[in-house]
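With one protein chain removed, the remaining protein chains of the complex are shown where they sit.
Up next is subunit A:
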Amino acid sequence: MRLILDIALTHIVGRGRQTFVAVIGVAVGVGFSIAMAALMQGGQDDFVEQLIDTMPHVQITDERRTSKRQPAEDRFAAAQISGLRPPDDRRGIINPTAAMAWLDAWLPGRYSASLRTQGVVRYVGREAGASIVGVDPATERAVSPIVGDFVAGSFIALGAGGNNIVMGDRMADKLGAGLGDTVSAVSSTGLSRAFRIVGLFHTGTTARDEGEAYILLKNAQILSERANAINDIRVKLDDPFSSPPIARRIEAELGYKAVAWQEASEGIMEAFVVRNVIMYTVVAAIMLVAGFGIFNIVSTITHEKARDIAIMKSLGFSQNDMQRMFVIEGLAIGGAGSALGWALGFALTTALASVRFELDAGGQEITNLPIAWSGLHYAIASVFALGSAAVAGYLPARRAARLNPVDIIRGAS
């Protein structure tokens, strides 16, 4: 084996420049694949992290997934009922105290119960439609996506006495209102109350900044004439990735729809799968091109060394030995390119990670490109590179190994 390796090495060393080009081809392929994977994975991780940060890990609402069993179904075995929608339950989650006590007993994380209603916010003749969310500031702090995003005032001020409201900065702009102004909130039942603006937030999510306002839970219940009602429990778990089974458990116990963040973002998660498929297709295509370089050089060597092949066969090397020798030559180039590619990939990724740019989306933010460092990317790129090198070496090797030594010896004599 050492012998075959030695002879293989003399072959590729003997074609230094061509070998160098082939090695560089593989290295560039491996390097860019690694950098691309780091960037794409980084973007994905970053996005998921934001999802986990801003979304409830499990959201329990007063909807039910399936409609109630209909009396007709109980009466008639053959009855089939379609097109039913579960009714909007104006009562919210029934017996919230018991539900919350049950959650307190085991939930590995925190939650906040709130009442989410639709209404309108008015200020000197202007008005804006809004989701008016009644919250308990003490528990809401733990699960809220907005607490850290205040541009004026604060979330805590909500509980400071009097009727207070915090809203998105875009909604305030639309109304022409500012911190300290008093707006009136009108519920869908027509009831109206005055609230003083004690905080403005900017999350960067337009729907939220334009359409959400928070008041105390008590006030929301009064405003919508639903005493003690809650219709939304948002959960933050200690381990965000454990949410699907927890959501299922909650839904099974309480009977209300409990949605894990993965389910809520299913479309995005699927898009990531598609993106990864595309990425690995591109990696495979790059490696195919690099494979052509290897095929080219091994093929050239087998032609150039036809005489040596005949000699070695006459000395007692078998077809398998010869085949192995040329596959080793392909793999050696693939391996060298791969190693160089790791260095290149590392350098490219480091360079990308150090790129800083300014993001101008209402307020200047300086951001780095999201980069994921993962040994897996290096391993995958190498597997692709060595795989294509093996194939690229194997094809000419098989042909060369089958050469009839007699033809060559006759030709050379």
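Convention: a residue touches a chain if its C-beta (ideal position, glycine included) is under 8 Å from a C-beta of that chain, and two chains touch if they have at least 3 such contacts; residues count from 1.
The rule we apply is simple: contacts and distances are computed from a predicted model.
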Options "Cytochrome b561", "ATP-binding cassette domain-containing protein", "NAD(P)H-dependent oxidoreductase subunit E" or "Light-independent protochlorophyllide reductase subunit N": UniProt name of the undisplayed chain: "ATP-binding cassette domain-containing protein"
Listed residues A:T10, A:T206, A:N228 or A:S354, member touching the removed chain: A:T10
Full-complex contact with the absent chain, from A:L288, A:I311 or A:L369: A:I311
Chain not shown: contacting residue from A:G43, A:G387 or A:P405: A:P405
Hidden partner interface residues of subunit A, rising order: 2-3, 7, 10-11, 14, 307-308, 310-321, 404-406, 409-410, 412-413
